[in-house]
Every structure is written in C-alpha cells, then in structure tokens.
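What you see is the complex with one protein chain gone and the rest in place.
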Amino acid sequence: MPVLRSIRERFERERPLTGIRVAACLHVTAETANLVRTLTSGGCAAALCAANPLSTQDDVAAALAADGHVEVRARRGEDLDTYAAHVAALADERPHVTLDDGADLLSVLHARGGEALDGLRGGTEETTTGLLRLRRLEAEGRLACPVLAVNEARAERAFNDRHGTGQSALDGILRATNLLLAGQTLVVLGYGQTGRGIAQRARGAGAAVIVCEVDALAALEARMDGYEVMPATAAAERGDLFVTVTGSRSVLRREHFERMKDGAVLANAGHFDVEIDLDDLRALASSVREVRPLVDRYDLGDRALYLLARGRVVNLAAAEGHPAAVMDVSFALQALCVEELVLRGQALEPGVRAVPRAIDDEVARLRLDALGVSIDSVTEAQRRYLDSWT
Amino acid sequence: MPVLRSIRERFERERPLTGIRVAACLHVTAETANLVRTLTSGGCAAALCAANPLSTQDDVAAALAADGHVEVRARRGEDLDTYAAHVAALADERPHVTLDDGADLLSVLHARGGEALDGLRGGTEETTTGLLRLRRLEAEGRLACPVLAVNEARAERAFNDRHGTGQSALDGILRATNLLLAGQTLVVLGYGQTGRGIAQRARGAGAAVIVCEVDALAALEARMDGYEVMPATAAAERGDLFVTVTGSRSVLRREHFERMKDGAVLANAGHFDVEIDLDDLRALASSVREVRPLVDRYDLGDRALYLLARGRVVNLAAAEGHPAAVMDVSFALQALCVEELVLRGQALEPGVRAVPRAIDDEVARLRLDALGVSIDSVTEAQRRYLDSWT
Amino acid sequence: MPVLRSIRERFERERPLTGIRVAACLHVTAETANLVRTLTSGGCAAALCAANPLSTQDDVAAALAADGHVEVRARRGEDLDTYAAHVAALADERPHVTLDDGADLLSVLHARGGEALDGLRGGTEETTTGLLRLRRLEAEGRLACPVLAVNEARAERAFNDRHGTGQSALDGILRATNLLLAGQTLVVLGYGQTGRGIAQRARGAGAAVIVCEVDALAALEARMDGYEVMPATAAAERGDLFVTVTGSRSVLRREHFERMKDGAVLANAGHFDVEIDLDDLRALASSVREVRPLVDRYDLGDRALYLLARGRVVNLAAAEGHPAAVMDVSFALQALCVEELVLRGQALEPGVRAVPRAIDDEVARLRLDALGVSIDSVTEAQRRYLDSWT
Partner (left out) sequence: MPVLRSIRERFERERPLTGIRVAACLHVTAETANLVRTLTSGGCAAALCAANPLSTQDDVAAALAADGHVEVRARRGEDLDTYAAHVAALADERPHVTLDDGADLLSVLHARGGEALDGLRGGTEETTTGLLRLRRLEAEGRLACPVLAVNEARAERAFNDRHGTGQSALDGILRATNLLLAGQTLVVLGYGQTGRGIAQRARGAGAAVIVCEVDALAALEARMDGYEVMPATAAAERGDLFVTVTGSRSVLRREHFERMKDGAVLANAGHFDVEIDLDDLRALASSVREVRPLVDRYDLGDRALYLLARGRVVNLAAAEGHPAAVMDVSFALQALCVEELVLRGQALEPGVRAVPRAIDDEVARLRLDALGVSIDSVTEAQRRYLDSWT
C-alpha cells in the first residue's frame, strides 16, 4: 500500500493529529491495521472495534493491541451484545473524529447526544448503507457534525467500482466456472461504473457484450461505447452469462429465467443478493444441486440454469475481494479525511459532505507516484490565461 | 435530425409555446432553421439574427423568412454595425426567451436593463465563452434571469466532445495528411471528454497512445485506462503525432518542439488556436512552406515539423465539423430548454443553471428511439425497493 | 518512403543489379518513380510503361525520362493501341526481370515465347488478377520463369489489407457521409484481413459490429474476437452501415435490400464493384438521386437506401487510397524481389512462388527502423536450445 505508506511518512514528520482521539469501527484486518498505524503515526490516540465480527482477524487485533498505541476491542465471532458493548466503549472515549463502516459508531454517539457529541469534529463513512443512515439523520435536522463520504470520492469510484470490482467480478466468475469468455455473449445489467468496468474487460476477453439499463442516458452512453443495448427480456434469449450490477432488486426474475438458453450462467456483482430473484428461480426449478463449488444447477425441465455463489456478490464470494491497490486508495482517502476533519472540521457545517477535491487530487498524485508516473503542471502563463476566463 | 423532428411533432400537437416571443442569436445554418421551425411549431413567434456573420447561409435565411413565421435579420458578411443593429432589433422585441451562442443578445438586454428585462423568462447559451460572460454577470449580482447551460448537459458532452470531436478530430487529421495511424505513436494532450474520445479511436486504429495531463485525477484515469502517461517534454521525444485538447494555451511550445522527432505532426482540436504556440514554432524555423493543403512544413534545420490547419481547430478546418447526429442532440436540448423556460422559467431564481436532468433524459430517450434501441423501465417493486433507501 | 530509401542507399553502395535489364509495367506515379530510381541505383537499366493509362502522371513520366537512366513509355489517357505498342516495346528489350501490375508484360513475353523468354530470370506481380492469369499459365505448363507473388507477402497483407484498407475504407465512408460511427451498427461482410481491420477500427470508434461470413473458421474467429456473427439476411435488418469485403459477387442483393432499415448506407471495400448487386438495387428503386457527392439515394417506397461511390471501392473513390507507409512496404518488397530474382532467379523452377520469408523479414526490420523501434535478437544459447528441437 504505497500511497498509505507515503501519507504515514508525512504524518510521522508533521504529526498533524497530535492530541486528537480517533475512534474507528471498521473491519479488523491487516489493511485496517495499516490505516490505524498511519493515524497514530500522526500523533493521535486511537481506539478500534469491529464493524463486522465475522471479518475480524484475531492475530491482527492482537498485534495492533501489542503496539501500545491503540485500544482494540474486537474478537472474531463476538456476539451482538459484546459488539454493542465494544461500540459503546468507543463512544465513551468521546472521540474527536470517527471512522465508520456502516455508521454504527456515529449513530450511537448521536443517540446519546448532548455531551457525547461535544468535541466531535466529524466522521468518515465508507459505505452506501452508512451514508443513507446519516443522510436520513441530516434530513431530520439531527446530524451534529460534518461527515465525509469517502466512498463517493472520484478516486474511490474509479478504483473501487470500475477497476476493482470490474476486474474481480470477472475473476470470481472464472474461478467459479472456468468458462472461456471468448465467443460467449455476456449480458451486463446496469451500466454504472462497475458495469462499465465489466463490459470493457469482457470485450477485451473476446465476449460479445449486451447492456441492459433503465436509465436512458446510461443506456445511450453504452450504445455510443459500441455495445448492444436492449431490454432484459430480449437479452435473456441471447445471453450465455448474465451479471447484475444495478443496486436494485429482482433485476433478473421469472420473465427472464423463462426465456434463457439452456446452460445460461447467472452472477451478481451488485451490492446485495437481491438482484437475482432467488424465489422466482426456485419456484421454476424442479431440482437444484451444486455441480462445482459455488455453482448451483437449477433444473427447469427442458433447460438448466447455473447460479453462482447463491446470488451473493460474486467477486467477494468466489474471488479474493479487492486487490491491495484498491484498498490503498480507500484507506489513503480515509487518512486524509481524518486530517481534514482535525484541521478544518470545526469550521464545517454539519452534514454529509463530498470529500474535498484537494484530497482526491492528493491521493491521485500519490497513486501516480506509486505507479512511477509523473505529469505536467500548469505554467505561470497558462495560469494567467485560464484565470482570465473567470 | 430525428430527435428534433420528434420534438417538433409533439410541439405541433401540444403548442406549448403559444403566445411566446423567442429571440435567437445563432449561426444561421440549415440546422438552425430546423430548430427555429421546431420552436414556431410550438406556437411562438421567433426572431433570428446571426451570431457570426461569416457562417450565415443566405439561402437559409431567405427560406426561413419566406415561411412568414420568423423574422430573420442576417446577411452573410454583414459588418459590425449591421450586426449590432440586428441584435438591437431583436432586443427591441422584448423576447420572453432568448437563445444565444456567445451571450450577445442577453448582454444587450442586460445593458439596457429595466423594462428591457420585463417579461424575460430566461435564456439558453450554447458556448463556453458565453457562459463565462454570463457567470461574470451573475457573480456581480446583475444577472436578471435563469440561463440554461446547454453545452454542459450530459448528453451534449458525450455526443459533442467524446464522440463528435473525438471522431472528427482524427477525421480531419487523416484528410489533411493521409497518414497511416497504425504503428504511430499519438500523443493526446488533455484527457477531458474529447481527449478520451480521440485516445480510444486512435487505439482502435492501431496507434500507441500517450496521454499528457496537468490534472492528477484525469492522469490517473488515463493510466487506469491503459495509456502511457508522462510529462509533455518526455512525450515530445516519443510522438509521431500530437493533438492538443486542453482548453489552455501554449501546451506545445519551444521546449517541446526542440525535443520532437523529424517528421512529427502537430494538430489542435481544443477550442482556440492558442494551444500550439505558433510564435515559438516560427521562431525556431528557418522556413515554412505548405506541402499539402492545410499542412505546413516548419524547417528546424536538422528536423522538420508539420503543422496542420495553422494550429486552428483541425476538425473544423480540415473535416466537415460535427455529424448531423451531434447537431440533432444539441438542438433538441435547445428546444426542450426553451419549453422549460416557458413553462417554469418564472419560478426559477436568476443564475446560470444546469439543464434539468429530465431534459437530458428525454433527449437520450429520443436518441435511443432514433437508433432503434429500447430499454427497460423500473418495475413497481423496484421503485419501492429503491425508495426505501431514501 | 523510408524503407525504400534505405534499400536505395544499399543498392547505391552494392550495385547488385549491375548489367541487368528490368522492364516494369506499373502505374506511373510518384511512388513508382521512387521504385524505379531505387532499381536503377542498383545498377540496372530500366524501362517503364503504364499498367493503366488513366493513372499516369505525365509530369512524373517526364521527370523520370529526364533522368536519363530510364526509358519511359507512358502518356496519360493513351489509347489501347498505343498501350499495346508500349508493352510490346518493353518486351522487345528482352528484359531479365519484369515487374507487372496485372501480368500484361509477362503475358506478352509468353505469347511471343522462344527467344523472347531467353535470359528472363523471373518477374514480380502485384495484383490478385495478375496472379490468377499467371497461375492459369502455370497450370497449363506454360509458365517459363519464376514469379514472386508480392501481394501475398505477409508484410504486404498486414500493411495493405488489415491496416491500409482497414483505415482507408472507413476514411472514405466518413468523407462521403460525415456519419457519426458511435452508436451505429456496422455490418462487415467478409472477415479476411481487410474485414478484420475495418471491424477493429469501427469498434474503436464506438460502432457495434456484426460480421457475416461463409467460411466457418473465419466466422468462428470473428465470434471469438467478440463480434456478433449471423447470416446476411439477419444482419440486413440490424445494420445502419454495410461494408462488403469478400472478393465475391452479389454479397448484398435483393433479399438483403428488402430487409434493410430506412436510411441504411451501403459501401464496398472489396476488390471489384460487383459485391453490391446494383441491378437488384436499381430494380427495387423507384428513383435514384445524388444527395451528396458520391452518395446516391435509392428510393424504395417506404424506405431509402444510400449507396456510396456507386458501389466502387470506397477507399479509392472517396478517400485518397493507400497512405505512403503502405506503398513504402509494397515497393520495398518489389525492389527486394527484383534483387532476389537477379541473384537467385536462374536457380528457381518456373512457377508462381511466395516471396521468400527473408525478404518479408527484411522489410519488416526496415519498417521497424523507420518507426524507431528496435527489437531483441536470439542469443547463442537460445539458438542452441531451439536447434536442439530439430
């Protein structure tokens, strides 16, 4: 994670977080440990609990605790009461800045209210779900601090969705099926950043790509990128492989399953496991059996359909999740957002806010450095020319 | 122009502009005539003068005038006084809605002020330059009506920049030079929408593409799209063909010319002819001569460089300008923006505003129709699911 | 033409053609003059007549004649008798080596037979048509010398068909129509080298590409490259733009025209103007009129189809023909083939023969030099390893 490392080196020199208490409710993994150590290198005290008890790596938790700079409250498989107690303990610390992966910590602080919120300069949030909770709080006029929406940063979108999930979704499909993509017709349902990443890679691998969309602008862009665009019921008859990446539910359902070819493969790479309607699929099938790990064969009488990873997110279930380069960008954004809230959080109005463009720029610049790429800068004469327009 | 045609058919049925006076200061061409007739089909009275006397097609002006519904004040090559008189005559009409291509008409109305602005519901603007003038007015607190920024609409950006100029810039270069792109190294300076369109097409044609940027995020995106990214001085030594699309000035200058290979070709596809520094180039050259139409050979002693179209915008100078499909989208946006201002302009605060997303959507939808493409719509169950998030 | 230039420099040093008489029946153009001068630099005497009187550039012919080393017999627009007399005059010279562009000169020499063929070491042929004539001669046991099939060389195929015609066919279509390729469905009929070059470029320009083929292997390769493959009658209903590159006749005919969409555009980039069946098209049309130069609108009642360049080869009719880089490769192959025939022709059995791989290699190497590209060579250890296999 070279971007995070270079931020850490600067933090060690500049100590911008001196005197600050940071509390983080995140997945307790080796990458998170890197982030927390980066923050403590900046001079803060840090406390960490697990956003999801199932992802906790106990050895990581133990090693972090042994550092002596971080209070760690996480045990793999801890029950809900223990989890709630851990979050509460972090809230007790009266953090200046929070890091959330689902808004649990900020929710507890706001539920307590009053003094619990004193001194709070702001928080960061990594997930769409967490942002939805926080935006509801904001709409109700109850959000008491600024929150930076890390996963909506432009660097994050490109790395995470287009390239990270774009690669790992196909990776997961290949690991699960060992299909040859060349010659296949791949149907991408949803032409957001992830859909674009999948479509581009599938084409590079020799697949013919069809895009389905409900948004006319996205559909037009897909068509202008050279893909066939059609309704899902029409695509259902053509596809060999279907990938849902819409964020919506029942994107593939009875009317589509009924039209699909024998042998069609179904995968979901959207956020949740509701994109492929499993109730409809089960209702159509006379039997279901696992024919390879993570590949279930649904017998529809005259045809069989193959569902990957039980409709769960195929890049996480069947591949390894995000490459380190993707995590590097996410956590670098987190670290710089914490610094931003420390330095300028008190001046910000409460509300869910975009990551400042300067932070996006800084992460992009550091990532280019890590790739060994240097770029131009604007000359003084150009600066004057561009300024003359405004 | 099938999109504009379908809007015109609706306007003929619905007559949404009845009783309205529209004044347009645009290029007087066959495409503009289509737009004006679409507007008058909607029930308005229209007056037209020329945004640029050099582009006026007199036969088009005469034919429009002969329709009897449009007052046309345009003559090819008219002098500045005549031009000013024409704009003033349009302002005298006290239009409810204006269409501008450089903000001249709205500027005159605001200069007059007072009664001249009564009844004005708003205007549309098609150019970056015009928007800059209007935003300065707004910053000074003097803009009196809403203005819709047509050329910043998402459909416009994709059609106009990425695909329209992306195609026509390379088209212009091939017409001017008859070069074989395959095997060449093409350097794109600027990775905005136009740069992306050029890079993608050049790669498809077998060129190796290098991108130069001053913006770290755009540079990182270029790199993640698989292009080499480097400073322009390094690219100068590698490129066979250079295309500037930055919107800035002196992007290619002495320090680059001095490093270029014998035979390198220079083209500009940005907005103005300042991107290639002609003063620097002339200062380095011992002689200049035209070796093909629109191709000038600059003799630099040990090497020669070839400048296309004298540094002017190569897609306009050496090719035909935008394909009809691009104009169709632009003018459809204009027509719907006029309707928007008629129906809702009085409720809008003054200011330069984005084209409403619904208009972008409608144009995309009509364009998909024209391409024979149909798409899905959101089901009721999906609508409820998506709403449950907000 | 840097490749030809470097061969010329070597010929000047080595004079490999000393004492040889070369006769060439080629298009008399500036590029051909370059080739002839390269040959005479090698020490031979040369005579030149025109393979096609319509393409003769009289100034080029005059300049070549003024050199004093070349006997030129060509006048633009000369009649058939004059043409025949010119070919006969060349045959009278009893050339050691011939260069043909349609086999006319070799045919005359073989028709004379006997002494006319004495001393003839061989010839080169540049066209498919010429090779067919010569192979018929060979099949009849009458071919008296080796003939090198220049246009079947691998370097020639890649440059000429895939990249040369691949680029110039689309170039011609854009010049004729100013269509926006992005969003269009382009149907390529024929997936040989030219079809592959067109398909790849069209995809890069944002078109959706459909391939039609009669050869199962080529069709499968198209499909594995990610294109849709279907019969032409099915593609007829889908395409916006059709390009024939098959080498066959009536590839688009009544049954296809009847299924096409209103506005479909038809272009031919194959060898002859028989690929689009003009009789069928005319029979279906109630009227035909030219709507732009080289664009004819066929009115089919409920629909109109647009034929480009009257069905003639669109890259020649509507664009400029091959880029210089393509001619450079062709003529370099010619020059080296002449040298080959001089040095080794007497040892070769009569027959149409492939250009020796070493010549293909040499041209590729020189072209890489011209592009500034250097490559590895096999190490001694690798040579031993590779040899151990055979």
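For reference, chains read A, B and C in written order, and residue numbers begin at 1 within each chain.
As a working rule, contacts are C-beta pairs under 8 Å (C-beta built on N, C-alpha and C of every residue); 3 or more make two chains touch, one makes a residue touch a chain.
No experiment lies behind these values; they were computed from the predicted model shown.
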| item | value |
| --- | --- |
| Selected residue (touches chain absent from view) among B:77, B:119 or B:226 | B:226 |
| Given C:132, C:291 or C:343, the one touching the chain that is not displayed | C:132 |
| Hidden partner chain, touching residue among A:126, A:171, A:360 or A:376 | A:171 |
| Listed residues C:6, C:127 or C:248, member touching the removed chain | C:248 |
| Absent chain, residues of chain B that touch it | 182-183, 203, 205-209, 220, 223-228 |
| Contacts of chain C with the absent chain, listed as residue ranges | 132, 135-136, 154-155, 158-159, 162-163, 212-217, 219-221, 223-224, 229-232, 247-251, 274, 360-362, 364-365, 367-368, 371, 373-379, 381-382, 385-386, 389-390 |
| Residue numbers in chain A that touch the chain omitted from display | 159, 163-164, 166-167, 171, 174-175, 178-184, 200-206, 261, 319-320, 323-326, 367, 371-372 |
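The rule we apply is simple: only the chains that are shown with their structure count from here on.
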| item | value |
| --- | --- |
| Chain pair, most C-beta pairs within the contact cut-off | A-B |
| Furthest chain, CA centroid comparison against chain C | A |
| Separation of mean Cα positions, chain C and chain B [Å, integer] | 40 |
| Inter-centroid spacing, chain B versus chain A (mean Cα positions, whole Å) | 36 |
| Centre-of-Cα separation between chain C and chain A, whole angstrom | 54 |
| Where chain B touches two or more other chains, by residue | 159, 163, 367, 371 |
